[in-house]
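One protein chain omitted, others in place.
So, chain A:
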Amino acid sequence: MNRKAVLPRIVSLAAVLLALTAWWIVTANGWVKPLFLPSPPDVWRAFTDMVTSGYKGSPLALHIWDSMYRLGAAFALALLTAVPLGILSGSNKWVQAALYPFIEFYRPLPPLAYYTVLVLWLGIEDASKIMLLFLAAFAPLYIAVVSGVKRVPSDRINGARSLGASKWKIYVHIILPSCLPEIFIGIRTAVGVAYTTLAAAEMVAAVTGIGWMVLDASKFLRSDIVFAGIIMMGLIAILIDIAIRSLERKIVPWSGKE
């Protein structure tokens, strides 16, 4: 990495350290009540407590695992449905015309508004939670794939046909790989949206999950656990994004260089 790329990172790191220091000073001097802002050592202690003895009967790893399972299952479902439907819609205006009204209708709705309906339909177990996250992830992914298909240069398809590719092979060998950069953009948005919906999904009838943990702790005014949970959620989100980005670099190294 050259100096130009390193410098902004140093600035970012310095800003984070500065904020942490400010947090420390403010709480150590008792300028704010611990209920509003627990001190870094308190938060750290809440975190190590969770690591050693779990939270409300389940180890921390299980909370994280359950959340990741819900997120992962919902995301896998979204990927399996949004990509084929998106490719179909992008190449067939009738399919798109049939699907668009529904997607345009539910996409702007706040997830909590229809969550109760999902619970009524699918029960209070994981199914309704996964469905909620799935719906959150589906729309952005689908829309990204459709726009990706529409942007495939027509001469790329023509060229492939001149090389002997049949109509179906064009989908698999040309359209799908051509859309991969857009699919990745869709994946990152979808994961982000689903992740922000996670806490909402775990509000109802859950006894595990990091989203539930934070909500539960706030009922008991355990600011230290709330803070530890939030920081953890943030860090996990960053890790997920890093993972997706490195996958993206590996799978679509040509992205943006065409």
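Just so we're on the same page, contacts are C-beta pairs under 8 Å (C-beta built on N, C-alpha and C of every residue); 3 or more make two chains touch, one makes a residue touch a chain; residues count from 1.
Just so it is clear, contacts and distances are computed from a predicted model.
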**OP:** Pick from "Cytochrome c oxidase subunit 1", "TcuA: flavoprotein used to oxidize tricarballylate to cis-aconitate", "ABC transporter ATP-binding protein" or "Peptide deformylase" the UniProt protein name of the chain that isn't shown here.
**Re:** "ABC transporter ATP-binding protein"
Subject >> Residue of A:Pro8, A:Pro108 or A:Gly164 touching the missing chain in the full complex >> reply: A:Gly164
**OP:** Have a look at A:Ile103, A:Leu118, A:Ala139 or A:Ile174 and name the one touching the chain we're not showing.
**Re:** A:Ile174
**OP:** Spell out the interface residues on chain A facing the chain that's missing from view.
**Re:** 153, 155-156, 158-166, 169, 173-174, 177-178, 180, 252-254, 257-258
